[in-house]
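Here you go, one structure.
All protein chains of the complex are present and in place, except for one that has been dropped.
Letters are used for the chains, namely A and B, taken in the order the chains are written, and counting of residues starts over at 1 for each.
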Amino acid sequence: MNKKKSLSSVTKKLIMAITGGLLVFFLLFHGAMNVVSIISPDGYEMICEFLGANWYALVATVILAFMVVLHFVYAFVLSYQNWRARGKQRYAVVGRQNDVSWAAKNMLVIGVIVLCGIVLHLMNFWYDMQWAEIQGKAPASGMEKIRSIFSESYYSIIYLIWLAALWFHLSHGISSVMQSIGWNNNVWQRRIDIIGKILAALIVLMFVSVVVYYWLIYLL
Amino acid sequence: MNVLDSKIPLGDIREKWNSYKAGQQLVNPANKRKLDIIVIGTGLAGASAAASLGEMGFNVKVFCIQDSPRRAHSIAAQGGINAAKNYPNDGDSIWRLFYDTVKGGDYRAREANVYRLAELSNNIIDQCVAQGVPFAREYSGMLANRSFGGAQVSRTFYARGQTGQQLLLGAYGALSKEVARGTVQMFTRREMMDIVIVDGRARGVIVRNLVTGALERYSAHAVVLASGGYGNVFFLSTNAMSSNGSAIWHAYKKGAFMANPCFTQIHPTCIPVHGDYQSKLTLMSESLRNDGRIWTPKDKDVAERLRKGLMKASDIAEEDRDYYLERRYPAFGNLVPRDVASRAAKERCDDGFGVNNTGRAVFLDFKEAIQRLGKHTVEARYGNLFEMYERIVDENPYDTPMMIYPAVHYTMGGLWVDYELQTTVKGLFAAGEANFSDHGANRLGASALMQGLSDGYFILPYTLQNYLADQIREPVVPVSDNAFVETEKEVQKRIDTLLNVNGKTTVDTIHKHLGNIMWEYVGMAREKQGLMKAVDMIRDLRAEFWHDVRVPRRDGMNNELEKALRVADFLEMGELIARDALMREESCGGHFRIEYQTADGEALRNDKDFSFVAAYEYKGNDNAPVLHKEELEFENVEVKQRNYK
Partner (left out) sequence: MNFKLKIWRQADAKSKGKFVDYELNDVPAEASFLEMLDILNETLVRKGEDPVSFDHDCREGICGACGLYINGHPHGNFKNTTTCQLHMRKFRDGETITVEPWRAKPFPVIKDLMVDRSALDAIIQAGGFVSCHTGGVPDANSILVNKKDADLAMDAASCIGCGACVATCKNASAMLFVSAKVSQFALLPQGQVEARERVQKMVRKMDELGFGNCSNTYACQAECPKSISVTNIARMNRQYLSARLADPLQED
């Protein structure tokens, strides 16, 4: 056999699952941190400062970025292979199955929307905060950024759309992780599905609450 | 001397197979590689034989008509497979299974073969379990058994209602393993057209590649036919659409004898015919008769109203129902054997008591069972069958009685084979439903799977080796040999003739017509006048076929041509079946002659004159076949008249 042996389909799915799963943990942490901005703006500033350009924050950021890139690269590799496997001739009529979620069939498209959101988000926040600090400039205040960005209604709306996409992505993604790793079974199938949806809702709600809270504060 | 030498080993029946194996010739491993074997068919018999022979080191070429070997019609067997394991400790034994099978076959089977079958039944279960066949289990982890087809012991192993599927997939797995090892070459979408005989021995086959339409030649030292039964001669049967009799029919025309062709089994619990366009019939497990009660209305006018759809079964009061099996056979009631139940249903319908729009159906009612056992228990026992019925008929059997009607299911007849499963042509073997050997005039439930697998796994690997032992010096006949060229020419001529008819009648129309003749006159109840009429009608129909059939010309795949080739053979085979039924002036098992019945309407055997296997030798299209008789001797089983009163 030649040396260029590619990873098996199951292994590639494992990579998607592990990177995706770690990103879920990151989102949980990030979401919890955001909620602090509602409970205690001072506390939030402290966290921002704590996660500045320190070595541990930078290491975590690099790992995180690596996860995102890996998750994305494999998403495209897999999608390309899958597209090829379908063959040249497409079905004229494609039906929908009642028990198949819309999200499951559109993970790539939703994922791209999520990615666009991330890019926007990095430009809005991270660029002026951690990146500025790395460059040796004074980082912007997290609370000020939150207040200024969500006082622009179009930003709030874009963020809410992004978070909706994130919900769809996670609603399938979390249970999908369990399936790909192989932890699904007859007993846990429904439970995993429900836990996944609850977790997705929890994460997204944490983010949404901040957007809505500061948007409403501005509007009222 | 009789040309039929069954080659049964001498000695006590319990020792015959052992002594055969002890005395047989072997082929050493280095020589096995030099020997080629062709296997036609990948059902239980074909797949298991090919896999086992491949394991031993022979070069095997195996052919199937479908796109994959896993689709062979053995897959549709539902009920189970018998074995004399006696796990439930209810008194079963090899001897009892042997005895029951001979008796069930109405004393028209060869004792030695049946004993061997019973003996090997246990090995089959061991083999299949080792292959990972998921048989039903008890909570203890032991294999579960059930009683089947009225047997007094629980000797049937099963995998839900899909036993045939699981056993076939087991054999398919074994076959796949050998394909991967390279000992077996698999050829799919190929149909055998003819056998090639060189110096009196079967040395190859001509097959038609169903995708390209090309004829292909394959050469070997021996040929095994495991091509199944010929039930589709009746057009409507429970057989698969591509099941056909052409492989054995052409073997017959090349000198193999055809044995007991009139022995066909009709299964009583099939879903009735609903219209002319119908392509096949679906069988429902016989177990339904354990709790269902069979009836028709007592009054013909009521039946007439049912047929016209003017009333429903539920409108008929209890006292107006005729539970005719319970009435006529008080001891066995609804559990009388298949042939008795089938015949009774046909009689009721012929007399005008049929209950569906075609007038060919009787009721199978679970009302009483639901009252007695509760809907839950009935559902647990028959849920999947009820579901299947509802899907096909669109009626809920919990509320309204099922309708059933008998249908052709299995053919006990087939190529005559000796104890080694070799036909009268040297080097040509037949296994499974394609041979006549073990079921006599009637096959017991859950015995078909047993026979197919014992032939393939445990008999052919020995007997073929014995045959091949003196063939090691014979080189493979090259396919450029004149015998191959000539045989291919014959096949091509047959195809061209069909394509040139260019008539108006479609193949299916003629096949349906043949089916009607067969069902009406050569079906469950036969009589001399009808059979003679059938012979004439089939001849006329055959003439019509060759003058007026329409087979479109087309390069490559030609599905109509495939069908036409098969029907052409059925049209000849039908006549032989009718002739055999005419010759056999007695009633036995699945063969019922109206003239030969007891005062109670039971099958009346004539052991003095007809205790033989009828083997026919082909003598050309224009001549009647020659009948050879293999006398049956019963040294171990006491021959008795069946009685189900």
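Assume contacts are C-beta pairs under 8 Å (C-beta built on N, C-alpha and C of every residue); 3 or more make two chains touch, one makes a residue touch a chain.
These numbers come from a predicted model, not from an experiment.
Participant: Which of these touches the unseen chain: B:Gly141, B:Gly309 or B:Gly620?
Facilitator: B:Gly141
Participant: May I ask which residue of B:Ile38, B:Leu117, B:Ala240 or B:Ala615 touches the chain that does not appear here?
Facilitator: Touches the omitted chain: B:Ala240.
Participant: I'm checking contacts with the chain that's been left out. Which of B:Ser93, B:Thr282, B:Gln471 or B:Asn516 qualifies?
Facilitator: The missing chain is touched by B:Thr282.
Participant: Touching the missing chain, which residues of chain B?
Facilitator: Contact residues on chain B toward the absent chain are 48, 51-52, 55, 66-73, 75-76, 85, 87, 123, 125-143, 159-160, 162, 165-166, 169, 172-174, 176-177, 179-180, 186, 188, 211, 238, 240-242, 274-275, 277-280, 282-283, 388, 391-392, 394, 457-458, 461, 504, 506, 508, 550, 552, 554, 556-557, 559-560.
Participant: Residues of chain A in contact with the chain that isn't shown?
Facilitator: 1, 5, 8-14, 78, 81-82, 84-87, 89-101, 104-105, 107, 172, 175-176, 178-186, 189
We adopt the following convention: only the chains that are shown with their structure count from here on.
Participant: Rounded to the nearest whole Å, what is the centre-to-centre distance of chain A and chain B, using the mean of the C-alpha atoms as each centre?
Facilitator: That pair's centroid distance is 62 Å.
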